[in-house]
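Here the complex is missing one protein chain, while the rest keep their positions.
First chain written, first letter: the chains are A, B and C, and each begins at residue 1.
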Amino acid sequence: MVGASGYSGEELVRILLAHPSVDLVAATSRQLAGKSLAEVFPRFAHDKKAGALKFSTADATQIARGANIIFLALPHGLAAEFAKPLLSAGARVLDLSADFRVKDADVYREFYGHDHPAPDLLGRSVYGLPEIYRDQIRDAQLVACPGCYPTSILIPLRPVIRRKAIDRSAILVASMSGVSGAGRKVETDYLFAECNESVRPYGVPKHRHLSEIEQELSILGGEKVVIQFTPHLVPVNRGIISTIYTTIASNVVNIDPAVIFNGAYGEEPFVRLLGETGLPDTKHVIGSNFIDIAWRIDKRTNRLVLMSAIDNIVKGASGQAVQCMNLMLGLPETAGLI
Amino acid sequence: MVGASGYSGEELVRILLAHPSVDLVAATSRQLAGKSLAEVFPRFAHDKKAGALKFSTADATQIARGANIIFLALPHGLAAEFAKPLLSAGARVLDLSADFRVKDADVYREFYGHDHPAPDLLGRSVYGLPEIYRDQIRDAQLVACPGCYPTSILIPLRPVIRRKAIDRSAILVASMSGVSGAGRKVETDYLFAECNESVRPYGVPKHRHLSEIEQELSILGGEKVVIQFTPHLVPVNRGIISTIYTTIASNVVNIDPAVIFNGAYGEEPFVRLLGETGLPDTKHVIGSNFIDIAWRIDKRTNRLVLMSAIDNIVKGASGQAVQCMNLMLGLPETAGLI
Amino acid sequence: MVGASGYSGEELVRILLAHPSVDLVAATSRQLAGKSLAEVFPRFAHDKKAGALKFSTADATQIARGANIIFLALPHGLAAEFAKPLLSAGARVLDLSADFRVKDADVYREFYGHDHPAPDLLGRSVYGLPEIYRDQIRDAQLVACPGCYPTSILIPLRPVIRRKAIDRSAILVASMSGVSGAGRKVETDYLFAECNESVRPYGVPKHRHLSEIEQELSILGGEKVVIQFTPHLVPVNRGIISTIYTTIASNVVNIDPAVIFNGAYGEEPFVRLLGETGLPDTKHVIGSNFIDIAWRIDKRTNRLVLMSAIDNIVKGASGQAVQCMNLMLGLPETAGLI
Partner (left out) sequence: MVGASGYSGEELVRILLAHPSVDLVAATSRQLAGKSLAEVFPRFAHDKKAGALKFSTADATQIARGANIIFLALPHGLAAEFAKPLLSAGARVLDLSADFRVKDADVYREFYGHDHPAPDLLGRSVYGLPEIYRDQIRDAQLVACPGCYPTSILIPLRPVIRRKAIDRSAILVASMSGVSGAGRKVETDYLFAECNESVRPYGVPKHRHLSEIEQELSILGGEKVVIQFTPHLVPVNRGIISTIYTTIASNVVNIDPAVIFNGAYGEEPFVRLLGETGLPDTKHVIGSNFIDIAWRIDKRTNRLVLMSAIDNIVKGASGQAVQCMNLMLGLPETAGLI
C-alpha cells in the first residue's frame, strides 16, 4: 500500500488485515513513517500485524520487488507519478485515485485542471468496475478503481443502456453523499459544525466524476452520452444514494425492468436487486461491498427511475479495489468482502 | 390555534409569542388540555404568556368568537372537519394541513386515500403562497398553507414558467428533507437510530405533495403540467434542498436567469437570490422564513438547474402561515418574521 | 434465537451468520413469523441462510430439542417466562435481558417495578462477564448477559477494586450512550428530531443498571458498595463512554495503574489498554467487541479517573453474549468476533 492516511486507505487496511488470502507486507507514507498501523489507526490497536507493520518510505523498486499487488491510495496527480516506476518494474497496480480512469488526456485536463502526468499510460489501464470489465481486470497490470459516484450510477444504468431501453440523451442524476467522500481533507467546509444540520448541492454542473461517468456511458451506449449530474453533501459519515431519472425509449413498448436487471445481475455477488417495491437506504449497505438497486416506472411521465445505495468507501473505493484484486490474483471474487 | 403538539404547531407558538402585533388568545388540544404552553414546550418555560395560557377544549363557536384569525395545525382530514363550523361562524382560517390545497376533490382522493370531508369549501380557499397569491390572501377567509416541498419548488419555478423560458413537459425535481418534515410521528421509520447515518428516497413516484405542485404549475403554465418528483429523507432536523432540472425551451435563444429572477423577486422580502455562483445550504435558512435560490445554465445539456433551500417548518409551514396572516391583517408582511 | 426484532437481536443475527462454528437453526418471533431473516433485515438480503431461515412460532420444547444453545433477546419480564420451560427441558440459555442479572428478587422488584417471574432461578444464573466469570460461564446452564453500562463500568473498576487501590465509598460515574441503547422503542423521546442536536441526562439518580453494577462491585469489594451513576443520551447510533471517578485509597502510597491494568488484562482478548496518554473514542470500538480503557491520576485531587469505550450493542450486548457462548461451547473465545 502506498499512502494510507485517508479514509479509503484506512478501509483498505481493515479489509486487507482480515483477508484470508492476502498478506499486507508494506505500507508507505512519508508523513507517517516509523509509526505502526496500530498507532495510526486505533481501531486496529489489537491486531498483531497492524502492531508489527510500520509505515516506511520505501521507494518504488523496493515496493515492486516485495509485493504481488500494489495499491495506490494517493491524491490524483501524485498517483500517476508513483505508478510510472512501479509499472516499469513490472508491478501490478490498483490505483484508487482518478489518474487512470479517464482515457482522454484532454478530458483529464478539462476536469482536473492540470496536465496528465503520464498520458502514455492511459491506454494501458482497465476501469476497475467488475460488473462491466471483469475479464479485462483479471489480466490487467494497471487497474483504475472507479469513483464512488460513478460506481453508484454506472451499475444501475448499464443494463438499460445496453438493452437500449432508455433514451440516452435524457439521463439526469441527483446523488447524495456522506462527508467521508471528501476525504480526510482539513478544510473549513468539512468541519463538523459546517456539515452537521446542513444539506447542500456542490460541484454544479460539472463535478469531476462526470468525466468518467460519461466516458463509460458512451462506451456502453456506443455513442457520446452527455448527462446531468448533481451531487449533494449530506451529514452522514458514509453512504451514497443516486436517484437516476431516465426516459423510456420511444420505440420500447413493454419494458420489464425486473427481467432486465435479473438478467444482467442475477449472478453478481455484490448487486442486490430491490425491485419495484423496495427502496434503497444507505444504512443497509454501510460497511459492505453491496450495491442495492431499486426501480420504478412512472407511467404518468414515461420515465424509469433507478435508485441505488452504496458505501462510498467500500463499494465506492476500497472494497471494490479488493474485489478487483481478487480477480487479478485468481481468488474467489468475494474473498475478504463477505 | 387549534392543535399544537406537532413541530409546526410548536414553531407557530414560537413566532406568535414574539410577534409584535399579535396576541395569542387560545390554544386548543384535547390531548394537552389543562397544561400550559410553557409546560408542553420547555423552550418557552420563561415566557409569561406561555405560562399563563393553557390548552383548552374550546369548541368552534367559542374559538370563532374570541379570535380574529384561527390557525389549524391538525392532521389532514381532521382539519377540514374543524374548518367547517369555524367558517360558518365567520372566522378567518389559516389551515396548515393539506385539506384545502388541492382544488379538485378527485385529486385529493387519489393522493390522500379518502374522500374530502368538505368538498364544497375547496373553491373558497386561497393557496397561501404570498409570492404568487399575495393579493388574494389579503382578502381570503380561508387560506391553505402550502406544503414544504411545494414551497421550495414553486417559488423557483414560477418566474421561468411564466416567462415560458423552459419546456413545461421536462421538469424533474430531487428534494432532500430533514426528519421534522414527517411531523412528530411516533413510528419506527423516524426513530433516531433508523434515520441517523441513513439517506433514503421515499414516496416514489407519487408523493402526496405532487398533487399541489402540479396543480399550481398547471395554473402558472396555462396547461396541464406533469413533473417528476423524488423526495429523500436525510438526517437533519430541519431544512429542504430542492434541485430542479429544467430544459430551456427550444425557442428561447438567450436566457438570462438573473434578469428573470431579479425581475420577479427583487422586491420579495423573503426570497434571497444566490445567482449563478452561489449555492444554497440549508444551514443558512434554518430558523428563518427565507428561501435561497441559485441557478446554473448547463450549456452541454441545454438545461437550467435551479436549487433552493428553505426551513421546512418556517417558510415551509408556520413562518409562511404567519406571513399570510400578516397580509390578512394588513400588518407589515415581515412582522414577527425578521 | 428467541425474539430478534430489536437492535441486539439484529446484531446477534449478524454475528451468528458469520460465525465459523455455529449454525443458526431457528429464530422465533410471534410478530415476524413467516418472514425470513433476509426480509426483516435488509442488510442480510444477500445471505443464503438469512434468506432460507424464517421466523417461526416454535414452542420451548421444540426449540430446546433443536439447539445446543438458545439466545433470549426479549424484554425483561418476558425473558424469565420463556427461560423456565427451556431450562426444565435441559437447554442452555443465554439471556440478553435484565431478568437474571440481579440475584436478589427484592432488588429486582425495586428497580424493575414488578415481581420477578422466576425468583427460584436467580441462584442458577451466571453473570456473563467473561473478564470476571470466565470459568463459571464455561459450565453454566443459564447466563445472564450484562447490561451495556455495567460492562463499560465493571471491567475498568474490577482491578482497582480487587487490589483495594481505591476508596470503595467514593465512586462516581458519568456515562454517555448512543440512542440504540434504548432499543427499537417507538416512543416520542427517541424520534430523530427529539434526539438529534440534543444531549440530556436521564434515569437520575437510580437508573435500572445501577442494581447490577452495585451487586457486582459489592461482590468484588467484599462489602456493600454504593455508587453515583448518571447516564446521558447523546446523538450517536452506538457507543458508550463511561468516565469513572475514583479516589485513591488513603493507605495507598504509590499507585501504578499501568501495572494493575496490565496485570489484570494483559492477556484479555477484548480489553485494549490505552494507558495514561491515550483517550477512548467510541468511533474506534464501533462494530467490535473491544473495550478501550484509559486512566489518569490527578495529583491535585488524589483521584484516579478511568475512562472506557464500548459498542453498546456488541461488547455491551450481543458480542459479549457470543463471547460467552464460545466459552460454553469450548470454542476459541474470539471465534466470530475478531
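As a convention for this text, contacts are C-beta pairs under 8 Å (C-beta built on N, C-alpha and C of every residue); 3 or more make two chains touch, one makes a residue touch a chain.
As the structure is a prediction and not an experimental result, all values here were calculated from the model.
A.B. asks: For the full complex, which residue in C:Val186, C:Val199 or C:Val259 touches the chain that was left out?
C.D. replies: Looking across C:Val186, C:Val199 or C:Val259, the contact with the absent chain belongs to C:Val199.
A.B. asks: Of C:Met307, C:Val322 or C:Leu337, which residue touches the hidden chain?
C.D. replies: Only one listed residue reaches the unshown chain, and that is C:Met307.
A.B. asks: In the whole complex, not just what's shown, which of C:Val234, C:Ile248 or C:Ile291 touches the removed chain?
C.D. replies: C:Val234
A.B. asks: Among A:Val22, A:Leu37 or A:Val179, which one touches the chain that has been omitted from the display?
C.D. replies: Candidates A:Val22, A:Leu37 or A:Val179; residue touching the omitted chain: A:Val179.
A.B. asks: State which residues belonging to chain C touch the missing partner chain.
C.D. replies: Within chain C, the residues touching the omitted chain are 170, 172, 174, 176, 178, 194, 196-202, 204-206, 226-228, 230, 232, 234-241, 243, 245, 279-283, 286, 296, 298, 300-301, 303, 305, 307, 309.
A.B. asks: For the chain that got dropped from the picture, name the residues of chain A it touches.
C.D. replies: On the chain A side, contact with the omitted chain comes from 7, 178-180, 184-188, 190-197, 235-237.
A.B. asks: Would you write out the residues of chain B that touch the absent chain, in ascending order?
C.D. replies: 42-43, 45-46, 197, 269, 272, 278, 281, 283-285, 287-288, 290, 292, 338
Just so it is clear, only the chains that are shown with their structure count from here on.
A.B. asks: If you average the C-alpha positions per chain, which one ends up nearest the average over all of them?
C.D. replies: A
A.B. asks: Can you compute the centre-to-centre distance for chain A and chain C, using the mean CA position of each chain? Integer Å is fine.
C.D. replies: 37
A.B. asks: From the mean C-alpha coordinate of chain A to that of chain B, what's the distance rounded to whole Å?
C.D. replies: Their C-alpha centroids are separated by 39 Å.
A.B. asks: At least two other chains touched by the same residue of chain C: list those residues.
C.D. replies: 197
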